[in-house]
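Every protein chain of the complex appears in place save one, which is left out.
Presenting chain A:
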């Protein structure tokens, strides 16, 4: 019986993998086709795609400033990492005869996307292995073998590659492709329990944009507990059932089993965590030394931190983007500016702890929720950020198959992505609209993300998050 069920499953898996590679190559070809359109279809000038943190034009400007022996942060154009300047700066200048400009940069981003997809696939495989082993420990292994489970890793990788947001962010030459790569490296390293890799990814992701720093909590939990497991209650229920069934059996034997299982489940191993922290320290000092050498001629690390982290935290640039902060901070009085900055950044910080307490047994899912949170509430969001969490959704697709509002969310995303450029055009180019038109789509987008977030998480946490987000929305509308 088992052999009969195994071979069709294997065939299906093999068939899926063949199609998988063709889909991957197809997405790469699509990106290359769009790159060859004149000037990348002007996607790099859209505010939804390129923010002051991720724009390639600002990177080219920073590189030119560096080449003219000035600090790359002079004039408040470039706000990214000096290491990105070293990597991408020379590529923005190189021109190949007969090819479109920025071809080399586009190739870098395409490669980053493909590597991200491969890592998502590998992380998905690790998660599935952990899931099936935890099912085995309960004794429900036959469930996973019988059902036609598609490998969630491949599904998530293809979802990430073919998401229009990802394609637009890649072709629009937004450096969020590299930020997403680093975040996924962190996740994969943590799932596979490779401390140097996870530490490298975390340090680089935090260095490039500040917000992945909150991922340290799920990464530590991943190193301590291992990848996602069902709640402990389920295990205790199972063992209790077994005890009831074999009431006549040897008491001591069962007690031993109980004790063994409990020890297996509740242990939080500190050793991998300490190793991870050590590697994180090593990589961060390496990165800081490199950055310090790069900027020491002009200004020093202090100016670098002021221009990168300080810029993100104090929201100095109020040009329109798909977030909600620019509109609000354009009208707030200077006296209250620091207060509202604390409120808005505290919005993320206050949600970290409750989510961690609730979801500590599913650290990968916790990381995913943190990513959604940070791309929703960060100071300069772009579609590249939402591309990441929409892709990672595929990893948890089977746990979320009864997600509420899924059709409403899908049509909402489509609607916002179509309306937002139209409103921008009406406001800026034709002059027949005003900022409220564009801000309305930004608010709609924020509401969509809020709805998405609490359709992911069910339970009493839902009410808490709903209340918090409504509160913040009321503040915006004021």
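Assorted remarks:
We take it that contacts are C-beta pairs under 8 Å (C-beta built on N, C-alpha and C of every residue); 3 or more make two chains touch, one makes a residue touch a chain; residues count from 1.
In this section, contacts and distances are computed from a predicted model.
Of "Tubulin epsilon chain", "Trafficking protein particle complex subunit 8", "GPI-anchor transamidase-like protein" or "Exoribonuclease phosphorolytic domain-containing protein", only "GPI-anchor transamidase-like protein" is the UniProt protein name of the chain excluded from the display. From the set A:131, A:155 or A:200, the residue in touch with the chain omitted from the display is A:200, counting the whole complex. In the complete complex, the residue from A:289, A:342, A:414 or A:428 that touches the missing chain is A:289. Of A:20, A:279, A:389 or A:454, it is A:279 that touches the chain left out of the display. Residues touching the missing chain, restricted to chain A, are 66, 69, 71, 82-83, 86-87, 192, 194-197, 200, 275, 279, 286, 289-290, 292-294, 296-300, 303 (touch as defined at the top).
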